[in-house]
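Part of the complex only, each chain left as placed.
We call the chains A and B, going by the order they appear; numbering starts again at 1 in every chain.
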Amino acid sequence: MAAAAPRRAADAWAGLAQTNPALAIVDALLRGTGQVMFQNNPLTGLLFLAGIFVNSAKLGGLGVLGLAASTLTAYLLGADRTLVRNGLFGFNGILVGIGLAFFLQYNGLLVVYVIVGAALSTVVMMALANFFSPWDMPALTAPFVLAAWLLLFAVLQFANVRPSSLIAPALPDPHAVPPTQLREMATGGGAVGLTAGNLAHAFFRGIGEVMFQDKLATGVIFLVAILVNSRISALFAALGSALGGLTALTVGANGVSIYHGLFGFNAVLCGIALGGLFFVLTWRSAIYALVAAIVSALVFAGIVVLLSPIGMPALTAPFVLVTWLFLLPKAGFRALVPVALADVSTAENAVSSYRTREGGPAAAEPGDAS
Amino acid sequence: MAAAAPRRAADAWAGLAQTNPALAIVDALLRGTGQVMFQNNPLTGLLFLAGIFVNSAKLGGLGVLGLAASTLTAYLLGADRTLVRNGLFGFNGILVGIGLAFFLQYNGLLVVYVIVGAALSTVVMMALANFFSPWDMPALTAPFVLAAWLLLFAVLQFANVRPSSLIAPALPDPHAVPPTQLREMATGGGAVGLTAGNLAHAFFRGIGEVMFQDKLATGVIFLVAILVNSRISALFAALGSALGGLTALTVGANGVSIYHGLFGFNAVLCGIALGGLFFVLTWRSAIYALVAAIVSALVFAGIVVLLSPIGMPALTAPFVLVTWLFLLPKAGFRALVPVALADVSTAENAVSSYRTREGGPAAAEPGDAS
């Protein structure tokens, strides 16, 4: 549970946001930012934004544009106001904005492109929410992945919106063995190999890369931002990043990619989602979440290979795919206790609701719950 | 609403088709042709066929073969007779026939291949109809896209069914900037650039390309054919083709592709489907439909890039994907009023039913309807 001081500030802010329409909009946008990592908390969102702007004003600016465009689209189309206020139409928009800014060259048309992509993410969000309602399943960041993929793929056909040098189509070479030593991409700089510094970079950049922020300091700020809202989510974010990187080291992935956190960010999201949020936290669901984090690091490599002939990025597709697969079994695995979508708030609340329901902390084994 | 004379002729024909089994079959096949653009009208279908045969007897002939094969398959498997009579098992079949004829070299085995593909489209149609029933969603031309894709991909492994020169696998080149000037593909011929003639070609070929008809006159006939059944559908077909082309010009797509209508045909279908057919026509749903048309032009480029390593065509997959995404939100967006699948006939009928239901032309705002 969050410490008392931030909680009081949060309550005060919530009161202001209910009475002042301008603050209500700011609140919805900040919650939308926090929801990128499932944290429905405006302070978390504010710290996320700080972490992004510390790294890049360009990514931050186009991210905020996407955030505003997707939220406004939801409002204009008459989406449920409570969902809009909780930021559920914002988190895909900010990711679309940052993602397109990250992989495309900046020009005036890119601004329009971000607005179209963010609006599209809102339509996809509502489409998936309706599609998944029979199973009570979340859309996660699939609206971002789908909207950004389609718009990114397209630019290889366009003269007026151009890819950055990160887009490099090539057939995978089965004989090429990746260099596994941890090191920074920039030539000449930094130590090489399993140093404490390099591991720290891999760990914190893994958290930063959830929002394309390839910077240690941003990862630190992001982790603090999560901690403000939920200790359990912060713990599983950290465990996810660590396990994603360790999995990549074990299978011998490219050390430069590991250093820059690319094997961490999907594992971070899997860790948070499955570590107490969509399943009640128990020893068994904790192990389940960590296995999902490990699998997401492997699936990341798989999707990178799948997209390599067109040179496109995996984005958070590994997280979406793995979390859907690990979440869809729901009550089919009696070792796990799913949380109804309408009840999802924090991992801490899920545990205390479950204990109350089951009659105190000495709750029955999850296996008996159904 | 249709003019009086065609309507009287249509009523007379409908009477004949009910009493004469041979005419009933012709009627079902013509409606199947009309349904390619959602027009359940035998005269529209007849004009579509005229437009196709004006351009190519080969495409027309194999199209009619596919139409007959898919409709017969539905009949033999015992599909709902009303659906069969309304042409709902024909439109994917005619598209499979024309599509395979367009991308493959003609020989005796191609005829068998078309029959297998058309029969497969009927199975996929029923599969998707059943799959989508919990959401009351239409299969659109997905059965055509899926059946044609699988059979087209396969020929690169076969000696006896061969691709035409349109199939050219290549890795996309991120450094290549497409030539954006509007012009015809054939070297030497025609003006270059934004001339009225070139824009007319882009506009009408965009309508013709819905059925792979790369000819201005065919586009004109198709537009008249839609107009015979629904002024609103004709308007949105025209707006779709125009917006698809304009979007492509804005982002700087290949001018040859734009000239030949390749950025138009998916936007035409999105325009018709979302412009009054599956959502009641209002100012808000009109804008929504036009945004979908714009998005479909971008998604077309995205799917072309995705398939470029195997050199395969996007077909109407951009239309299917975008329309599914824009339709799935249904009542989740209160600004839009969805039409139940069983009630879909023409955009005009949807408006008048809605007005009747809501108590006259001075109907309440859609936003208040739910």
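Here is the rule we go by: contacts are C-beta pairs under 8 Å (C-beta built on N, C-alpha and C of every residue); 3 or more make two chains touch, one makes a residue touch a chain.
None of the values given here were measured: they were computed from a predicted structure.
Every protein chain here shares one sequence; 2 sit in place, and the complete assembly counts 3 copies in total.
Criterion: only the chains that are shown with their structure count from here on.
Averaging C-alpha coordinates per chain places the centre of subunit A 37 Å away from that of subunit B.
Interface residues of subunit B facing subunit A in the complex, by the touch rule stated above, are 134-135, 171-174, 177-178, 180, 250-254, 284, 288, 291, 294-295, 298-306, 308-309, 324-330, 332-336, 367. Here subunit A touches subunit B in the complex through residues 76-80, 109, 116, 119-120, 123-124, 126-131, 134, 146, 149-163, 167-171, 309-311, going by the rule given at the top.
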